[in-house]
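Before I ask anything, let me first share the structure, which is written out below as structure tokens.
Every protein chain of the complex appears in place save one, which is left out.
Now for chain A:
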Amino acid sequence: MIDLQGYGPRLLEGALVTLEVAVLSLLLALILGLLTASAKLSRHWLFHRIATLYTTLIRGVPDLVLMMLLFFGGQIGVNMFTDWLYYQFDVDIFININEFIAGVVTIGFIFGAYMGETFRGAFLAVDSGQIEAGRAYGMSNRLIFRRIQFPQMMRHALPGLGNNWMVLLKTTALVSVIGLSDMVRIAAEATKATHEPFLFMIPVAVVYLLIASVSEWIVARLQKHYNVGFGEADEWNN
């Protein structure tokens, strides 16, 4: 392995932390995004209102400010809640908001709002005749979602999801600011100690580019999967 003045192994660990944060917050964002999209498409005005408030507020405030609010304020908020639980119900629990949790939750929360917009558009793009056809076959709502809506929605959502993932990946660099030892923080520490910014920052930048390139390839593969039946006639003709 490349030594990088002894910082090589730590940078590698940092790269893993970056990936962990990115993947976990992606999962959270996807779940929140689906919930937001269904709330926005629901006929109930309250759900609609809440989802709109969520996406508007989140997209109007910088990620770093939200992250600091959650990291510095979250512990106080959680402590107040657990104290209340203790006095009211005699339940004694302690929840520790560390940098990792704060990072994942904030990034997931922010990108849930963006994913929600993507999913909403994609759901609207699915022809309503398809859903009616499913109903005509006597499918339950859940089966319609699983077999008809979701696979077709994904075809429309994938380009947007891919974009969101790329932005999310770059946003993970911010967790270094609240103190999580991802590869950016380790590179910054190494830079301060050795005064060699290029030696550490350029490899980190290359790792980001690598992850981005690999994800581009994966998104293209997924796109092919969900595009089955649409515009791939060439393959059959040859």
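Note that in this section contacts are C-beta pairs under 8 Å (C-beta built on N, C-alpha and C of every residue); 3 or more make two chains touch, one makes a residue touch a chain; residues count from 1.
The working rule: contacts and distances are computed from a predicted model.
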Taking the list "Electron transfer flavoprotein subunit beta", "Deoxyribose-phosphate aldolase", "Arginine ABC transporter permease protein ArtM" or "NADPH:quinone reductase", the UniProt entry for the undisplayed chain gives the protein name "Arginine ABC transporter permease protein ArtM"
Return the single residue from A:Ile101, A:Ala188 or A:Val219 that touches the missing chain.
A:Ala188
By the document's definition of touch, the residue of A:Leu16, A:Leu57 or A:Leu85 touching the omitted chain is A:Leu57
Can you name the residues of chain A that touch the chain not displayed here?
57, 59-66, 68-69, 72-73, 76-77, 166, 170-174, 176-177, 184, 187-188, 191, 195, 197-198, 201-202, 204-205, 208-209, 212
